[in-house]
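Just one protein chain is left out here, and the rest sit where they should.
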Amino acid sequence: MSNAKENETLRLETFSDGVFAIATTLLAFQLEAPKHPEGEFRSGLLLHALAKQWPAYIAFFLSFATLYILWVNHHRLYNVIHRSDARFMFYNGLHLLLISMIPFTTSLLSNFINTDAMALAALVYMFLFACICGTLLLMWIHASTDFYLLKRPAADVKVKTVRLGLIISASAYGVAALLALLVPYVSLVIGLAIVIYLARLKYHRERVV
Amino acid sequence: MSNAKENETLRLETFSDGVFAIATTLLAFQLEAPKHPEGEFRSGLLLHALAKQWPAYIAFFLSFATLYILWVNHHRLYNVIHRSDARFMFYNGLHLLLISMIPFTTSLLSNFINTDAMALAALVYMFLFACICGTLLLMWIHASTDFYLLKRPAADVKVKTVRLGLIISASAYGVAALLALLVPYVSLVIGLAIVIYLARLKYHRERVV
Amino acid sequence: MSNAKENETLRLETFSDGVFAIATTLLAFQLEAPKHPEGEFRSGLLLHALAKQWPAYIAFFLSFATLYILWVNHHRLYNVIHRSDARFMFYNGLHLLLISMIPFTTSLLSNFINTDAMALAALVYMFLFACICGTLLLMWIHASTDFYLLKRPAADVKVKTVRLGLIISASAYGVAALLALLVPYVSLVIGLAIVIYLARLKYHRERVV
Partner (left out) sequence: MSNAKENETLRLETFSDGVFAIATTLLAFQLEAPKHPEGEFRSGLLLHALAKQWPAYIAFFLSFATLYILWVNHHRLYNVIHRSDARFMFYNGLHLLLISMIPFTTSLLSNFINTDAMALAALVYMFLFACICGTLLLMWIHASTDFYLLKRPAADVKVKTVRLGLIISASAYGVAALLALLVPYVSLVIGLAIVIYLARLKYHRERVV
């Protein structure tokens, strides 16, 4: 029985990994190569055309880093649980729904960086990340309450640290979303800082990753 | 030998998971970020442009929820079988063919919600889900007749409950497809109700998921 | 050591499954939903617009069926081998390169069915399948010569049957490619017949799949 349940979590991970990997790769697929126009068009002009796309590179880089770190955290979470239940699968579905929307908000940000509507684009962008951290928090609270879905022995799982870490991340993204209305570039820098913070979140006392 | 057969089902699942995960992620990829137009374009106008896309969000949400629940059911079905045969692989292929068409019907629905042609778009959308539940039913009937492909011991597998549940779901989608011609919005609400129904379908007496 | 080699084949399969699953799902992604035009546009007109896309549905269906059966055969082949070497990985790469081109030829066929240029489109389409069967044949010859990469005991592996089956399939696709120049629709029917033939190819005396 316990063997069957292990296997169940495995397939949930495979499916989730698929969604993460595709969302990640689609980010770069939104980078569009300039077309060769009519008439003379030397390397200098191409360099200029490529440089003009800097908003797309920034949005791509920030989204890629965030998605990768969110995957790492999703992966760490599954590393310390050993089974799933209906509600956990529901939260996981909600999490993936939001994850799959990242290419959309990335494209939005990329289209409006440095325009008069950047404030709203950055707000939507950061708000999605806040919701994603929120669903990760829901998964964690459900899994760790009374060590409900955790692997045994669970004594080394840092239940409170992770809970606090996810609350901080979700709140920080929320603050970044609001700040986007005033100082959108600062909001992006906060986004990068949260990535570094989330990268260092430890789910287990002994495991290095 | 039995080990080899386990492995075979595993790879069928990996491939199917891939198709499900890609179809799922492509749904969100159809959401298009508004482009920055010429002239002044402040956050208020962007908000308006985003709000105008509500049909796309509804279609995305309903399709994502349905696809996820269909994956969950596909996963539960594989949880109680331990091997595959040629006919089962054929049914599985038919199932995946229809699954891979969901982004197409979603895009169709999204393009025609709230237009004079919504009736047909919703009919096609619901009819595809009816066919998908139908292929799942075919897989189940083939796998569970005389416990043919089921894991042993199979006493706790709820063969009849699942059969009835899938017949009800396929029929309800069929009814929703017909109702779409008269009251397309009601049809979408029924679609959401079936998602909740399918989420609660139990394949095994003891397993929680 | 043998354990490590098992694992190596596993990851080759995971990667290959990914390429197959993505190519498969991208096929349906090429089906485009009609846009809502200006002016009145009732369900009847939408039905007409959808019906006008029949070449896309035919191309999609035939490519999906072929891709699925090619995956099944790839899977059966890996079921009877237990390790890989540099040349096998090279052939596998060539196989995947051609597999990943199927959405391209499908789109080509779909754009030119029932036009004056259908002959060439169908020729390219069938010729790609001939090459794919050819690379599968190369993999099989390399793996099965002196039972080089086969699982032990290999007595039940139908080495000659499979070799013959793949030669027949590759040749039939070649004939279909040439026939496409004269009677392109007949060529498509032959394509469907080869799918059924490949579905029934047995790689192992005992295994049902």
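Annotations for the structure displayed:
Order as written gives the chain letters A, B and C; numbering starts at 1 within each chain.
We take it that a residue touches a chain if its C-beta (ideal position, glycine included) is under 8 Å from a C-beta of that chain, and two chains touch if they have at least 3 such contacts.
This one's a predicted model, so the numbers in the text were calculated from it and none came from an experiment.
The hidden chain makes contact, of the residues C:L46, C:L96, C:M126 or C:L179, with C:L96.
Checked against the full complex, the candidates C:L50, C:L120, C:I141 or C:A154 give a single residue touching the omitted chain, namely C:L120.
Residues of chain C that touch the chain left out of the display are 1, 4-5, 7-8, 11-12, 14-15, 17-19, 22-23, 26, 83-86, 89-90, 93, 96-97, 100-101, 103-105, 107-108, 110-112, 115-117, 119-121, 124, 181. Contact between chain A and the unshown chain involves residues 13-14, 17-18, 20-22, 24-29, 31-36, 40-43, 45-47, 50, 61, 64-65, 68, 71-72, 75, 78-79, 199-200, 206-209.
In this text, only the chains that are shown with their structure count from here on.
In this assembly, the chain whose C-alpha centre lies farthest from chain C is A.
These two copies of the sequence, chain A and chain B, are related by a rotation of 90 degrees on CA atoms, to the nearest 5. Taken residue by residue, chain B touches two or more other chains at 14, 17-18, 21-22, 26, whereas all remaining positions touch fewer.
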